[in-house]
Each structure stands twice: as C-alpha cells, then as structure tokens.
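Here the structure comes first, spelled out in structure tokens, and everything after it is commentary.
With one protein chain held back, the other chains of the complex are shown just where they sit.
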Amino acid sequence: MPDLLDSPNSGRGDRPLTALSVGRDPKESGEDNRSLTVAVPTPLLLCQRVSKWYGPVIGVNQVTLELRSGITGLVGSNGAGKSTLMRLITGQLRPDLGSIEIRGHDAWSTAARRHVGYCPELDSFYEEMSGRQFVEAMARLCGYPRRVAIDRAAFALERVGMAGRAERRVRGYSKGMRQRIKLAQALLHDPELLVLDEPLSGIDPVGRDEFVRLFRDLASMGKCLLISSHELEELEKLTDHLAIMAHGRIAAVGTVAQIRDRLDNHPLLIRIDVKRNSPGDNDSANDERRRLAAGLLKLNDVVGVELLDARSEDAVDPVLVRARNPQRFFQELTRLVLEEWYEIARLETLDDSTSAVLGYLLRGRSA
Amino acid sequence: MVPDYNENEGEREAVSLKAANRSLVAVSPLLPVSTSGLRAWFYLVWLSWRRQARSQQMVWIAVGLLLFSVSLVAIFTARGAWSMRYWRWPYRQGPTYMQWADEVQLLASLPDASAEGQGVQAALAASVRGIILYSGFPIFSHWIVFLLFLSFLVPLFNLSFATEALGGERESNSLIWLLSRPLPRPAIYLAKFAALLPWTIGLTLGGFVLLCLVGGRSGVLALRLYWPSVLAATLAFSSLFYFMGATFRRPAVAAIVYAFFLEVIFGNMPGYLKRISIGFYARCMMFDAAGDFGVQPERPEIFLPVDGATALVVLLGLTVILLGIGTVVFSRAQYHEVV
Partner (left out) sequence: MGESLNRAATPELLHYRPWRGEFRTPAASVWPIARVALMSIFQKWMFWIIYILGLLIFLLFFFGQYLLSWAETQAGESDVQLGGWGRMNPRHLIALFRGFLKLDGSAESYRGFFAYQGYIVMIVLALAGSILIGNDLRFGSLPYYLSKPLSRWHYLLGKGLAVAVFINLMTTLPAVVLFAQWGVLESWEYLFERFDLLLGILGYGLVLTVTLTVLLLATATWLRRTVPLIMMWTTLFFFCRLLSAAMVDGLRFSPRWRLIDLWNSTSLIGAACLGLDLETIRPGNQPPWYEAALALGGVSLLCLTYLIHRIRGVEIVR
C-alpha cells in the first residue's frame, strides 16, 4: 500500500518538515528532506528497512522511520508490532534485517542508550524497594554520584507527580503510580529521545492531562518523543503526527486528516461472496451475482467490479470490488444489501493494512 | 573495562538548565555533572549483591541447611564418631575395634608365647591402635567433606545463588531495568558475577570453615588441607551455573540436571569421561593435598586422578573460560521475556 505512505508533506504545519518522515528510505527522500539533512547531519533516530521475526511470525516488517524532534504517536492494535519496534529502538532486541541508529550509533550499543529514555510496557520493578529508592537506583546505574542521583531522582519524581508518594513500596502501587515511576526513570538522564510504550494506560483522566502537559513541555524543550498507544483518540489529543502500525508494517503516516484523505483516494479492494441460491444451479447464481455487480456499479465510489471464478463445490460466488472513500462506500453497500436483499456469505477487505487503518479511522470518527 | 561516558554531557546539562529557566519541565535543576561508567558498575555490584538477599526463602533454606549440617557434625564430634574406636565387628554386635586391639595385646602378653611372637603381636596391636586412633581424618574426609559437602552442599549453594542471579531477574522480568541503562552488557554480566561471589564463597567457604571447626582435630586438619579446593570448586561451579542463568530459560532445572545427574554419572564412569566433571578436579586437589594423611581414591587405577596443580589450573581456567563465554552470550542475547 505504498501510496498511503507517499506523503507529499509528511510534517505538520507548525514544525519542520523533516521532524518526521516515515515509511520510506531516507536515501530516496525528496528535495525538501535533503535540504534539511544538510542542516542536521544525523537524525536522532533512523530505522532503515527494519524487520524482526519471532520464529516464523514477523513482528516488524520493513519499517523505515526517521525522527528528529517533536511528539510522534505510534498507534496500532494489540500485536501490531508497536512494542517490538520500540524494543528494537531501545536496543532490547536486534533487527534481523535493516539497521537502527540513534545519533549515528547502532541502537544495540551502549552509546545509543545514553540518548534514549525508555518506559517499557511491562509492569515489573524491584518490588521490594520504595518508588524513590528504585528511581535513585536507576539514576546511580546511569553513573551519577550519589548526591546527584538523589537530587535527579527527586526532581524526576516531582515531574511525574510522585514526589509525595514515593516512599511507599512499589509492591503496593496502583497501575497509575507504576506508570509514573516508569516515566520518572526514563527522564533521569535527560535523554534526547524518549520511547514511551503505552505510557497513558492505566492512568486516570486527571493524570492523563498532567502527562499530556508534561509530554508537550518535553517536546517544547527539543526532546523527541515516540509514544505508543492502541487508542487513536488518546494520541490525537497529544499530537497529530501519527504512524499507524498494522501487521508489523507502518501502514499510514501523517496527520489524521491526511491519512483520511489519502485513504479516500486509495481504492480499497473488497471481496464479497454472494450465497448461491441452489447449489449446482449456475445460471441463477450468476443472475444473483450479476444483479449485485450491477447494483455496485451504480454506487458513486465503486471504481470497478470483477466477477471471480467460483468453484462449483462452494455454495458461494465471489465478487471483487474496488472502491474509493471506504466509509461512504460501506454505508452505501449496507443500504444496497438491505434494500435489494442479497445474501452475503462473506465480506472481506483484501488489503490488511488498509483495513486496519480504516478500522482506526472509522472508530475515531464515530467516537 | 567500563568506559566513561561524559562526552558532551556538560553541554547537554547546560542546555537542559537553560530550558529549565524557560519552561517548567527541566529534567534536572543541577549544574553540569559528569557520569562515570565505573561508578555505575560498582553501584551495580552493590545493588546486585543486596538484591540476592531479597530471595529470602533461598537464603533461609541455604543457611538452615548449613546450620543443620554443622549441628550434625558437632553432635558426631561430641560422640567421638570420627574414629573407628567404637566400631564393632561383627557389624554392630561384636566387640569394638579397640577391644579387639586390646585382645591382641593380651594375646601377646601370654607367658607361653615366644619372644619373637610377642614382639610381632605387640607391634601389630600398636599399629592397629594407631590406625584406629588416627582414622578420624579419613573418615571425616570421606563422609563429611567428599560426600556431604562436595557432592551436595557446594553444588547446591552455587546452583541456587548463581542461577538466581540472572535467572531470577529474568523470571521476575526486571532485567530490563539493567539492560536499558547506559551500561555495556559485558559490564552488567561481570558486575552481577562479582556480586554473586560473596554469597557463594561466603556460604561454601564460610560453611566449610564452620563445618570443620566443629569437626574437632580431624576437621581442623581438613580445613587446612582442603580450603583451596573448596574455593576453586566454588568459582568453577558459580561461573558454570551463572552462565546457565544467561542461557537457559529454566536455569535451575538445567543446573540440577548437571549437578545431580551428569556429575554423578560422569563422576562414576571409568576412564576419562569423568574429567568433564568439576567435582572430579576438586576431589583430585583434595586427594593431592591429603595424600600424606592416608586419604586417597578408593581405586586409583579406575579413578585416574590428576595432580593437584593441574586440577587447580583446570578449575581456574574453567572459571575464566565460562565467564568469557557467558559474557559473549549475554552481550548478544535478546531476552524476549524481559521486554
């Protein structure tokens, strides 16, 4: 689905164009990108055609990503590959193909980790410690002297709103408090890139607003934030620079409006199986199918209809439809089916990534 | 070993400070400060050492087992068990060995015996008495040092603490906090090993000292002769089981397969197969040290011992090699379950 990623303007209006350029090889970047590459020689984060397998399952598939500053939202359903991508960026995993560089250092190297603050999704700590002890320990593991570590930990805890509650043992913390502690430890060494895996999950609405403010402030300081979530609305509040992940790929990138526009112009491939009236009676089946095809062609958004060969043992006849503006198309299709009463055995979007992006956008709009 | 990483740090701090004046969000209000990898490493050693104690059940079982063994040995010592003086022949029914020696002495003093015969019998009785009186050390060595301590307590203490060092972090998913710090992975591996040693050496060598001190004269002699082999075996076992912690998902189970199955099978095999067992070299060091005191393998032609110096070199070499391999493995490993 390359055209979804072919962004003529991959930045947002109020910040530099190269702040985010996702989904294509930077070496093949356009004119605008080149001019800015001269200004900032090494991007903060550069993933080039990164793939990662878990045995036979592909976790991340050919992802190319470049970040320089600002907040980028990474959205996708569970299992879409967001966490794997973040683990790759923070040097917890190694890509099987491709490369990841942070300020020119391989993400696996120690040098790269100095530039990265990571807030992982998993929820385990040194449970026997208090929140403050934990964050202090993390600061000391960054190599700060004791007094400095104590001060830095105190400051980071204050930033995440845990200063008054950090003396209790982590074991007794609520989910929200744990998230705050995780965020505090990521801020300790003042990293340029903050990789935050689902930082808002489990946090109450008031806490979310605090976090959103904090993230914006960090971004305004020139930090680069990569924040994942499976809720689009949540990230829309924070940034309109989004990358939608599906099946290990970055399926779409840009602002929500841009993605919707491009999706509307991108013909969607849909397979509709019409139930055959009486098995073996090919003529009547063809009638039904042709009737549907004719009905479909009358719809405004349908670009083309193709009748696929049906296997005689199946009791269905498949029809392949290409349609633009999916949301309107599906509304009209529903109306058509109900009015004309077609028996649809199966309806399937053949482009998985588009389907996933669409799922997100439709949900976002209906919300 | 661990490079400093304070390049540009001051500069970045200064930027952060400027930003702090501008915005409410500053990560640190402090003046520029340099970070030190070495400092972080030493802190990691201390932290890991302290965190080993968090597995309280493990520590309590280890200490309990040690104290139980020490108490048993103390009771045995008090009952004079380290000597054949009270052994009976026929088994548990007849007179004691000492009574037999007295009988021989008595026979020697019979008036109708010839002078030569009396002399030979007296010498025989004296040597039997000598053997009986000085049998304590071999008995202590065989049953307490070789059997209970070297075959069980040393592997158990090592396997529990060494597999828990990394395996416990992996099991509780907390390894990520170390792996996401700006510390080189080899440094993390070595730091945790350094933190592990006080526990394993403390329990094995400290435990051995206690066990020997309550073992009376035989125990003190055993301590003097055997402590280097206990130390060398501890280092080798620790590095092996620690390496297993970096490699296996269930390192403790892999470790008991090695310690209580393969070591037993290999250790009892004739020929050279037993030379891949750590216990064999520890035993060789002990036999070499205590050869003058009558402690030797039951059947040297089957046991095929190596000399003490070679055994020491093998054990120390094994420690270094396993540590090296472990460092490489850990540096390259991707722990899926921790992330």
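So that you can tell them apart, the chains are marked A and B in the order they are listed, and the count of residues begins at 1 in each.
In this section, a residue touches a chain if its C-beta (ideal position, glycine included) is under 8 Å from a C-beta of that chain, and two chains touch if they have at least 3 such contacts.
The model shown is predicted, which means the values in this text are computed figures rather than measured ones.
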item: Options B:Thr35, B:Thr163 or B:Ser218, residue touching the unrepresented chain; value: B:Thr163
item: Option from B:Phe152, B:Trp227 or B:Phe293 whose C-beta touches the chain left out; value: B:Phe152
item: Contact set of chain B toward the excluded chain (per top definition); value: 55, 57-58, 61-62, 65, 72, 76, 81, 86-88, 91-92, 139, 142-144, 147-148, 151-153, 156, 159-160, 163-164, 167-168, 171, 248-250, 252-254, 256-257, 260-261, 264
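Rule of thumb we're sticking to: only the chains that are shown with their structure count from here on.
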item: Of all residues in chain B, those that touch chain A in their complex; value: 3-5, 12-13, 15-16, 19, 22-30, 33, 35-37, 39-40, 43-44, 47, 51, 54, 172-174, 176-185, 334-336, 338-339
item: Chain A - residues contacting chain B, complex; value: 54, 83, 87, 90-94, 110-111, 113-114, 116, 118, 120, 122, 124-128, 137-138, 140-145, 148, 151-152, 155-156, 159, 185, 187-190, 214, 217-218, 220-222
